[in-house]
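Below is a slice of the complex: some chains, not all, each in place.
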């Protein structure tokens, strides 16, 4: 129940209620720092950040799509295709690297636009359109690269380094993309329109929102974020791989949903998505540190994901 | 009077299996309230959806100020100054009231949404329709009546030249209707052309200027608003309808439903009442009085904090719809789209939903029996459809309502709770429904009827309970109740009874 | 512990454990670690190069004394190695090399050479003539690339053998079965099959039914227990045995030495061998 007293208190609890995954993350971090003495060091935490970066950036892009009630299965493949495009045009193609970077982003956007056209004008279910793109983009990445990894241009590879002595650039990029996603979602017209479309597409249309145009923007953004993720990934590996980020779409979607979004649309926030991606990364990092046997890891990851979201939904039910 | 602000000529629109509009003409002048009248499914909503850009006509054209115009989408309509309140809510449940009010036209500064300006605009608009609600509240939390007021506020925010209202009063109580009419009169005097759709005939004389009557997708007459109601009904239905409330009191028996001390903090408090076999009990109150909440709690749809519910003397477990149904309770919910219908399924499917369990033998459903029963109910209520397989989504609003009621008629519930049962239903069908209520009580069943339509409550109930702010504040016998009497109770201020 | 590796903590990142070959690699390493009294932590990179980088980073946070890396991809492993060597943790590459940076030791069998051997053995069994098909692994993986390249180079020497189809079956037995079934429709006269791993070869054998080992010769790659059993039974003409256990053992041995500050060879080549019915007894089948 809402009360008028207790401003800060109820605000912070309201904030927690809306960003419930935070609680799960905190519990996880506490548990892991008790279980492993290596966990709570600065280097390790930065590692977790770096390891979360690619998933988080993909997931920010997926957040737009999921907020509109869609789904994007192609993000992993598009990330690989964009990275391959960059590396190939910069090496074989002989383009200067800034041009290659632009081309790589354009590739991501183009894939997103194709998805959007199929969905908004062809009326394909997003699942099918982006599943098709999952195959197409992956196939094109293989075709362009002839199946072999391509070295990244030196200049771009520095994206995998650190600034100063500590701060890894992937973490920086992740935070910047998160802020961009948050601003788009909360403060821009297309962002608000995404919520309206996901909440009630017909109402959005009858309120004069150009639904198809907003969908174009949505999937283009998802493609662009995927391209950034692909470039960050390739920079970390110093090489663009045609098989990179395979299967990451499920991680990205999981991060968004753990972060509080609903696959039926209308809900979701960039901050929640970040927390979702961090939960996944912390979990994998922790299992490595605890030397959980490889076969058991998948079991443990599954159990912990279920528990994390369970904690969240039960707590939410308690407050309501 | 002057040249028509908006004219529609020969509008025709077909859907698979049905010609919804067949060469309809309409002329709308500045400064008039033009009432559209017609049975459920006559084509009223289809007509206004063409004017607002939601549908494109198959044939015919629309002129504004004598010039033909193309209305391809909502944006076009808005640019032409046409603003519409649809019969079905067009709000986004998870967004705030303020954002819904600015949907599609968010105020922007430096490319970013100007939240402060949005809140300011929302406050002004809510003030104009006199609704007290925090603009930051998500729309989902508003009751249906207040959602309707938000819809009205949203339509007003466009400062339109043509304002179209599709059954805006269907879910409002007398108080809100008064507020709405005051607004409509002011706009009319400012020269706005207004289209007004209603099934409450008494509203026509009160607010209307002219009436266009639609029947089977054709415009059959244009008459002044002062036309006697009997004549309007004859034009609309094609035959006279005796629209007295045909309540036929039945013999009272045992108490079938008793509710004792039912309480949910923040919603209703210490509600106790009984409904006896053969009785129709009306539950009246202002919007937000908590009637719907009580009904849902009794039926087991929601939790409650304290109190007990008995059916035929047996105590019901709380929050268990299935048990309530087994005991013989039924609920026709107020929100037909959200709670009453599976929109994507067929009419037959929906009508059979409640009886699905009973029609199952050894796991298999008697589909044939289900269909026969559905066909009978559809016939009885005069549901206008192309067949039992038509998707409920594509029915007209009133016909959807008939399906919601119909599925409970098929179930033969011992105690039927009706929450706004005749919302959006045309006069002829209303009488049908009243007859069915009579038949239920004749055969020893009981009915608890919640309605915001005071004449209906007064006309159909044997006893009237009045709620205000979550409490029962009075009880009136049918023969002693008057509109003023009920209203006086309904505005009782029960201090501190509801946490606000 | 007899080997003097007491309590040494070693990390090992395996490219995938969804494949018996790598399971054997791990088992070999584990046995050796147990024998030497070292503690070995094995992680599964699930064929994801970046997850592997993460795992190596995590090993360094855990202060592992040496890291055994079974790269998902030779190129993409370089940053992981750099990260480890920055904090002076020696890295041993096993099964695949690392391109671009130097590791303390590479224990590998040569996939390209293995592919060539496969071509030669297949040609021999086919009587140096006829039609052959290739079942390719997951496109874009280094194993598929290298084995495929070796095979193509090797088969060139036999002008009377025609490779009539190359189709991917993703290293998966079920897909090997389906793809082979389909290829038999369009190429009913094939007499030779090269599968880039034993799993696909075993699928192909299911598809061939009674023809396997008689009219149609199938050559696999890896020498997994099931593969070797099939060789013994005569359905699989040959498999290129890589001795994964030996690879694992060698890698752990080197890791323990390095952790104790001793010197090791830059490369250890564990030979690939052709296992045929004649010599299959020499290979361990457990």
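Letters are used for the chains, namely A, B and C, taken in the order the chains are written, and counting of residues starts over at 1 for each.
Keep in mind that, in the parts below, a residue touches a chain if its C-beta (ideal position, glycine included) is under 8 Å from a C-beta of that chain, and two chains touch if they have at least 3 such contacts.
Quick caveat: nothing in here was measured; it's all calculated off a predicted structure.
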Total chain copies in the file, per protein type: A x2, B x1, C x1
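Here is the rule we go by: only the chains that are shown with their structure count from here on.
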Interchain centroid distance [CA atoms averaged], chain A/chain B, Å: 43
Inter-chain centre distance, chain B versus chain C - centres from mean C-alpha coordinates, in Å: 70
Computed distance of Cα centres, chain C from chain A, in Å: 33
Per-residue multi-chain contacts in chain A, two or more chains: none
Chain C residues touching chain A - in the complex, by the definition given at the top: 14, 17, 26, 41-44, 47-51, 53-55, 57-59, 61-63, 73, 75-76, 78-79, 100, 138-141, 144-145
In the complex, chain A residues that touch chain C: 38, 41, 43-44, 47, 50-51, 54, 141-142, 145, 147-149, 151, 160, 233, 236-239, 241-247, 284-285, 288-289, 291, 293-295, 297
Chain B-touching residues of chain A, taken from the complex the two chains share: 1, 183, 186-189, 191-193, 195-196, 199-200, 202-210, 266-267
